[in-house]
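Just passing along the structure, written as structure tokens.
Note that this complex is displayed minus one protein chain, with the remaining chains in position.
This part shows chain A:
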Amino acid sequence: MSNAAPLLEVRNLRVEFPTRRGTLVALDDVSFSISPGEVLGVVGESGAGKSMTGAAIIGLLEPPGRIAKGQILLDGRRIDNLRYEQMRRIRGKEIGAIFQDPLTTLNPLYTVGRQLTETMTTHLPIGPAEARRRAIEWLEMVGIPAAAQRIDSYPHEFSGGMRQRVVIALALCAEPRLIVADEPTTALDVSIQAQVIALLKRLAREKGTAMMLVTHDMGVIAETADRVAVMYAGRVAEIGPVREVVKHANHPYSAGLMASIPPLDRRVERLAQIDGAMPRLSAIPRGCAYNPRCPKVFSRCADERPDLLDAGTTRAACWLYALEAPHG
């Protein structure tokens, strides 16, 4: 899978927010790539920069946030420096976005059918009749019963789970090659969540769509993603195959994060917890951002910031994996 040329490449991305009290660095030196048909999960606590990374890729950073450094390449072409109009054409056509809240994504004044057909006629070389036919097909594909009748309903006539599936159909109908899904199932109940995840997985497999899946739900990541990036304080702490990161994380932060998830298959007296909290953007510690909370901290961590290093099964931004690591 990962042998194919990457569809999306993010290189040394840095996003800054100029404020009155100085510049906040929201993302720093974030690099990863996604191949066609691959699902990259992005996890981390709130404020770690997961959603910000997604927003930067689809060109919807909220001002005054701006890309200060680095490149984003789609199929080898830079998309981080495009003008708004050019980017708008890529959004929808090449990159589909699914956001957490289905109510704010859909226009309440248009029927779902109109929203779907409009998206398709804008981005695909097809007429309205063909677009309507495909819209019904898409609604069926995302599991809306009686799609032919419901296509002329308004968003409020659908339940929350249904609406989220409409949003997914909307993101997919122009057949983008990359989908950025930001917490697509968080607002859904488990039974509906399972249906949505199954759909996204099938699309990645069958259509070769690449997907960046941002979520804090590690269960969803475990079942959906091929690779996972763990983010902490605006940087990638670890990236690697999902099984390795979930089961045998190399970075102490990823390991702590995974351990703090309550297990479903047994009861434990006390859950493993990481004491303290993630630092604010205005107070990111020197050296490794995790060093004040890290159980394996040593002198180097407080002085120098680690880049992603080869940690065997994964790549981890941790001095434990430097070649000249201290003994003991």
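Just so it is clear, a contact is a pair of C-beta atoms (placed from the backbone, for glycine too) under 8 Å apart; a residue touches a chain by one contact, two chains touch by 3 or more; residues count from 1.
As a working rule, contacts and distances are computed from a predicted model.
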What name does the UniProt record list for the absent chain among "NADH-quinone oxidoreductase subunit G", "ATP-binding cassette domain-containing protein", "NADPH-dependent FMN reductase" or "Simple sugar transport system permease protein"? "ATP-binding cassette domain-containing protein"
Taking the entire complex into account, which one of A:70, A:92, A:161 or A:252 touches the absent chain? A:161
Which of these, A:93, A:114 or A:243, touches the one chain of the complex that we don't see? A:243
For the chain that's not shown, point to the residue among A:109, A:129 or A:190 touching it. A:190
Which positions on chain A touch the chain that was left off? 45-46, 159-162, 189-195, 197-198, 201, 216-220, 222-223, 242-243, 246-247, 256-258, 260-268, 270-275, 277
